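My structure is below; once you've seen it, I'll send some questions.
Every protein chain of the complex appears in place save one, which is left out.
In order of appearance the chains are A and B, and numbering begins at 1 in each one.
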């Protein structure tokens, strides 16, 4: 009997423990921040507590099931109460839980202390992309799913980072405390990168706070964790953690590019130039709803190709893109896209798929409209 | 009154001697137990909240 018990306890431990202990990709990642390490160790502690309790409890249970079978002639005893035993098995779990609560409280306090940050990044959830704004640095961009739709449909072989790749990752420095301020423009999203142990809901009307200090450079991937509508599964998060000097160089470069772009607003743009830019913006921002060929998916997402109102009424078209349509899924792009991008994407949709209006919308006009 | 409190505490903990329990059910008034039960439940909330406030400092 005893050997059976040992065998069972051992196999249970093996079945649960070995895959978790050894395997990569079966367990929570240790991560690359101090907090993520602490969380991982809390996770492993509570896991082993559960395994030990499980082995004892199931051990007694299966021992009883084998030992006290009626087919083996077991006669039932008559006890049905024992105050001492009951006190013990109420008090012992209570003590274990107190023991667990102490380190958990300490870690939680650390996670809540976002003071003394060296860099503030605003993270804004939008259906279905992330917008990042480096506060005080005039650098901001949107980060969209980078996986081609053909891979999702299976028309093309899937890449290594299928669904976990973006057009522009969030770039962060290592060894600096970065504070995240998190909100949303539409529904609730949740920004999550397992390796950083940061998961925080982004909620319209609220600004949540979280922070990281990354210890190792690298590329860390995650996803939106809160159901946010149709393309919830298609808004990954990618963080590119760089050495501090590389990050500073990157930031300076982005600042300069932003200034260039701002100057580009005032000049006259060619139709072909706008079309080229617009196709890119359309592909990353609009195509998830209105589809690659502008056919939409009515009734929720109207077709743009051959849409007579759009072709006839430039004013309305611009207004829809800039201010959105309240009560529908069409968001306002006033703050998400810059004047060049709005002009380009409007030009593209007015000329692609046989819409052929021949009109080129100038960024300067858009800028004026935005200023009103 | 004190015996009611003790019985309710035992119930919260989940363990009570059989004789005591019988006595409570035969002699005790249900109203008293319900009242003390509600007060103790509120106290429990208060105690856990106090611990949380202290821990958050």
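Before moving on, here are some points about what is shown:
Simple rule for what comes next: a residue touches a chain if its C-beta (ideal position, glycine included) is under 8 Å from a C-beta of that chain, and two chains touch if they have at least 3 such contacts.
The working rule: contacts and distances are computed from a predicted model.
Per UniProt, the protein behind the absent chain is "Cytochrome c oxidase subunit 1"; the candidates were "GntR family transcriptional regulator", "Iron ABC transporter", "Molybdopterin biosynthesis protein MoeX" or "Cytochrome c oxidase subunit 1".
Touching the chain that is not shown, out of A:231, A:319 or A:359: A:231 (per the contact rule at the top).
Note that of A:81, A:116 or A:315, the residue touching the chain absent from this view is A:81. With the whole complex as reference, residues 19, 25-29, 38-39, 42-43, 46-47, 49-50, 53-54, 57-58, 60-61, 64-65, 68-71, 74-82, 85-86, 89-90, 93-94, 97, 100-101, 104-105, 107-109, 111-112, 127, 151-154, 158, 160-164, 186-188, 190, 192, 194, 197-201, 203-206, 208-209, 222-234, 299-300, 327, 329 of chain A touch the missing chain. Remark: the residues of chain B touching the chain excluded from display are 11-12, 14-16, 18, 21, 25, 41, 45, 48-49, 51-53, 55-56.
Operating definition for what follows: only the chains that are shown with their structure count from here on.
Those residues of chain A whose C-beta lies close enough to touch chain B in the complex are 81, 83, 86-87, 90, 105, 109. Per the touch definition, chain B reaches chain A in the complex via residues 13-15, 17-18, 55-56.
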